[in-house]
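Note that one protein chain of the assembly has been removed; the remaining protein chains are unaltered in position.
In order of appearance the chains are A, B, C and D, and numbering begins at 1 in each one.
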Amino acid sequence: MLLGKVVGTLVASRKEETLEGLIFLVVRQIGADGEETGAYVVANDAVGAGVGEVVLYAQGSSARQTESTRDRPCDAVIMAIVDTWEVAGTEIYRKE
Amino acid sequence: MLLGKVVGTLVASRKEETLEGLIFLVVRQIGADGEETGAYVVANDAVGAGVGEVVLYAQGSSARQTESTRDRPCDAVIMAIVDTWEVAGTEIYRKE
Amino acid sequence: MLLGKVVGTLVASRKEETLEGLIFLVVRQIGADGEETGAYVVANDAVGAGVGEVVLYAQGSSARQTESTRDRPCDAVIMAIVDTWEVAGTEIYRKE
Amino acid sequence: MLLGKVVGTLVASRKEETLEGLIFLVVRQIGADGEETGAYVVANDAVGAGVGEVVLYAQGSSARQTESTRDRPCDAVIMAIVDTWEVAGTEIYRKE
Partner (left out) sequence: MLLGKVVGTLVASRKEETLEGLIFLVVRQIGADGEETGAYVVANDAVGAGVGEVVLYAQGSSARQTESTRDRPCDAVIMAIVDTWEVAGTEIYRKE
């Protein structure tokens, strides 16, 4: 999984039928140091994440292992909202 | 999923039999800021996208989770046409 | 899928048994502009491609969705020979 | 698989239900020479690895082939703790 920050939303009215009702969020990848890396992904949301939140996302076939994404053409899913992480004993991030 | 712009079409008369009838589109990847990244993919189309449209595409095994691509040697599929997306409250793109 | 040019052949007499009889081709990746990107892959061939031809190849589990590669440890397959593609209305390549 | 060093822990109380009880570790990728490469991953742990340990991690669908991660939205798992490796006859690392 990789860390990301939800920075925006995306609307697509014309899509594969099985995606009806799914939310698409724009996620900027962040590194273990908490800084943006420049990469991004558009992910479906399995946990009710909102813009501004720091999340974990899974990619590939693992992105289809949630109730909302199973058997759908989804290759990235937000499967957790991050409370905190630390590196080398230092807290890098804590959800407010 | 990643954002892309459909920039062209591809014809391949000799191909794995199960691909008969599928459309191949040349898609340039675009970033969350709407700019081209330099990467591209040739994707099958599950939603009737046309040249010039901004789309979402899924890769890997997830590309086979549409009616038209199931069980076929396809690793990239356009599964949505983008209406609009915004980042940090700013609209980056809106379909005309 | 990505575009590639078949540039060579590979022989491996000692291999996983299920690969017996499969052809291995060296493929240089080419971009949407027709230029080599510097990347390459060794792919199995599902369509009778020859050295010098421009092809499409699929990667990952999708590479196993052809009759010749199913259930085999193959992660790249040539699944189409390209006749022509165009970008922004300009023909980039046409098979002679 | 890739080599990594476990450098931290991550807490996510809100997550896909099936991930309940799984441990998330922050892993910095290291090269064959033992040096950090700059890449990282957040991985689930199948072998009781701790901060500071050098591990092997598997990605993609292979990350779901452990008892603890099966059928879960997990795309990276620590599946081994490294004792030692050598390159060209030179020991690069040995667990103390």
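In the analysis below, contacts are C-beta pairs under 8 Å (C-beta built on N, C-alpha and C of every residue); 3 or more make two chains touch, one makes a residue touch a chain.
Everything numeric in this text was worked out from a predicted model, so none of it was measured.
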item	value
Of D:V7, D:V26, D:V42 or D:V82, the one touching the omitted chain in the full complex	D:V82
Missing-partner contacts on subunit D, residue numbers	1-3, 31-32, 46-48, 56, 58-67, 77, 79-88, 92
Touching residues (missing chain, whole complex) on subunit C	7-16, 18-19, 24, 26, 28, 40-43, 60-61, 63-64, 71-76
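Just so we're on the same page, only the chains that are shown with their structure count from here on.
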item	value
Chain copies touching (subunit A, subunit B) - same or different residues, decided at half shared	different
Whole-Å gap between the CA centroids of subunit A and subunit D	20
Per-residue overlap in subunit C, given as positions that touch at least 2 other chains	61
Chain-to-chain touches, reported pairwise for every pair that qualifies	A-B, A-D, B-C
